[in-house]
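Missing here is one protein chain; the remaining ones are kept as they sit in the complex.
Note that the chains take the letters A, B and C in the order they are written out, and that residue 1 is the start of every chain.
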C-alpha cells in the first residue's frame, strides 16, 4: 500500500504519509485514513485542507528521509532508459542509500534485492520503501553485496544489476554469473578513476556493449529578452557505466 | 504476449519475432514456438542455433521497424526519470512515430493512448506494439491529438502527457484539463524555438515546476594511454520540457 | 605607459595604478613612481611593502572599473584564437563596455577603434585603456557604430570586426565593405535569437566559414577521493559567431 502525498495548496507544502498515520503541523492535526483516494480533500482539526495525490518518482526524491545524497531523477531515468528496466524484472542492487533508485524500480513493477552496508541506512531505506508503497517489491538487506556474490550466483538469475558503491568492480566481475543472457549492468560512479576501473572490469569479464557515459544537463532560460542556456550551470553527478551479458 | 529476441551467438545477429512466426534467414528456417521461454535454444532446419531472450527496452530501439528517427533510450529514460512514469499510470501520448517511447512505457506497466497523425506510421507502430508485447497496454490511434483534446478532457484524467510533435504547445495548454493534480507533462522538441513556445505555453496555463532541459552526453574513452572524454562527441537530440499540474 | 599591478603579498591584495598616481589604503599611502620596474618593491609611509608586477590580460578583467558584466577571459581568448588577432591588426569593435576585449587586443599589438553608445561608459572605458597602458592603441568613441558604417567603409579596411552589441546583425551586413579579404567577424551574443539573426545576416551577405559556437567550460575537481568534473557547473556566457570575408 503506497503512501499518500498530502498537499496543502495554499502554502505549497507537501507531506508524505502512510495510510493510518497522523500528520501534525502548525496547520493542525490530520488523521490519514486507510482508504483515501487520489483527489480526496482531507481537513485538519483546524479546518486546513490537504489534497491527496498519488505518489510519483520525483516525490520519492523530494520526500524520502535521506542518508546521504540520493541518486537524482535524471540519473535514475538514464539507468532505466539504457537498461530497459521493466515490470517483472529481477533486479540486484547495491548501495541502497536513501533508496530512491530502488523505489523507482519497485514502482515500475520490478522486484529488487538491494544491499546497504550500513545497518541504520538499511533500516531507513526500509521505512522509505514502506512510504513508497514498494515494501513487497524491494527487499532491503543490511550487508555487503560482495560477501554474498557466491550465494546469489546460485540463485535464479537477475535481469539487471545496479551498483552505486565504491567497490562496484568486484560485483561487475561476477555479472555473467548473476545475470541472464541479455541482462544489463549499470554502475554509477562519481569519480573518473572508479569509472575507469569499472569499465576495465566489465571488459575483462567479457561483457558486451560496454560504455561509460557522462551527462551534462543544462536548463534553458526563457524570458522577454530571449532564450539561452542557464548562466547558473548544472554540475557533474556521476559517470554511468552500462554493459550487457552477450554470450 | 511479448515477442522473443532470437540471438545467433556465433554471428552476433539478432531478430525480433512473435510467437508462432517464422524466421527465414540464410541460417535456415525456424518456426518460433508459441511457448518458448527465456534461455531456450531453438534450431533452424539447417541446424543453426538461436538463443531465446527476453526483450528489453533497448531492443525495441534497435529492432522496431522505423518510420523516422525514434526517440533514443537516453531521452526516454529522462522522460521516465523526471516524471516518475510507473506501473498503473494512464499516459496520453502524441507523435507515436516508431513507438519506442510507447513500448517502453507499456513494458513498465503503464496504459498508453498514443496519437500518430500518419495512418501508415500508426499501423507500423501497432505492429511494433505487438512485437513489443504491449498491444494490450498501448492503444495506437491514427489521428491528430489536437483535434481530440475536448473529448479526452471529458474522460478519466491521465497521469502523464508525453508529446513529440511539432505543435506540442496546443496540447500543453490543455494539460490542466487532461491530467490529474500532480500529473506531469513531458515534451521533446529538437528546435529551440519550439522549446521556447512550449515553455511559455506551460507557464501561461499555470503549470508548475516548469523546466526545459538540454542534455549533453559523452562517452568516456578508456585505454592504455589514459582516460578522457571521447573525441568523437555526441550531438544534440532534443530539448525536454517537464511541467506539473500543481493546483 | 602601462599601469603597474601593485601586490601586497601578505594580505593577497592587488591594486592597479598608473605611474605617478597615489595609492591610499589602510596599509598606508604610496606614491607610485613614474619609472617603477617589474619586480620592484615599494613601501607605504607605514612601511608596508607592495610588489610591482607587469600587467596581464586577466588583471584587466579583475581590476578594470566595470560598467556591466565584461566579456570573460575565456571568450576573449576564443575570439583571438578563432580570428588569429595579432600585432598590427586594425580592429573595429562595438559595444566597448568595460573595455576588457579592447584592452586585450591593444596589449597584443592591435590598433582598435571601438564604439560605446553610452558616453559615460565610453569615458570609463577610456580611463581603463589608460590604466591598461593601451591609450595609444585603442580609440574609444562615444557613439553608435551603425550610424558610422558608411564613413568607416570609406576608410582603410579593417582586419577584424568584433561586436558585442544587441544589433550586431546591422554591422555584420556591412562586413564585406569594412574588412580586408580574409578578414574576420566575431560576434558575442548571449541569446539564441540574436545568434540566429546574426548567422543569417552573415550568410546573406556572402561571408564564408560562418559558424556559431557555444562553449561549455567546466573545472576539474582533483582531491584525495579522485578526479571528476566540478559539481558546481559553469553556466552559459554567450554564443560566438565567426565568419570571414572570402571573396
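In this section, a residue touches a chain if its C-beta (ideal position, glycine included) is under 8 Å from a C-beta of that chain, and two chains touch if they have at least 3 such contacts.
What you see is a predicted model, and the numbers here were worked out from it, not measured in a lab.
A.B. asks: Would you indicate which residue among B:20, B:190 or B:208 is in contact with the undisplayed chain?
C.D. replies: Checking the options B:20, B:190 or B:208, the one contacting the hidden chain is B:190.
A.B. asks: If I consider the whole complex, including the chain that's not displayed, which of C:16, C:145, C:195 or C:243 touches that chain?
C.D. replies: Of these options, the touching residue for the absent chain is C:195.
A.B. asks: Residue-wise, where is subunit B in contact with the chain that is not depicted?
C.D. replies: Interface residues of subunit B facing the absent chain: 190-194, 214, 216, 218, 225-237.
A.B. asks: So which bits of subunit C touch the chain we can't see?
C.D. replies: Against the left-out chain, subunit C lists 5, 7, 9, 12, 38-39, 51, 53-54, 56-60, 72-87, 104, 107-109, 159, 180-182, 184, 192, 195-196, 199-200, 211-220, 222, 227, 229, 239, 246-247.
Here is the rule we use: only the chains that are shown with their structure count from here on.
A.B. asks: To test your reading of the model: what rotation angle superimposes subunit A on subunit C by C-alpha positions, in degrees to the nearest 5?
C.D. replies: Rotating subunit A by 180 degrees superposes it on subunit C.
A.B. asks: Nearest whole angstrom, what separates the Cα centre of subunit A from the Cα centre of subunit B?
C.D. replies: Those two chain centres are 21 Å apart.
A.B. asks: Can you give the whole-Å distance between the Cα centres of subunit B and subunit C?
C.D. replies: That pair's centroid distance is 48 Å.
A.B. asks: Which positions in subunit B are in touch with at least two other chains?
C.D. replies: Expected reply: 192, 216.
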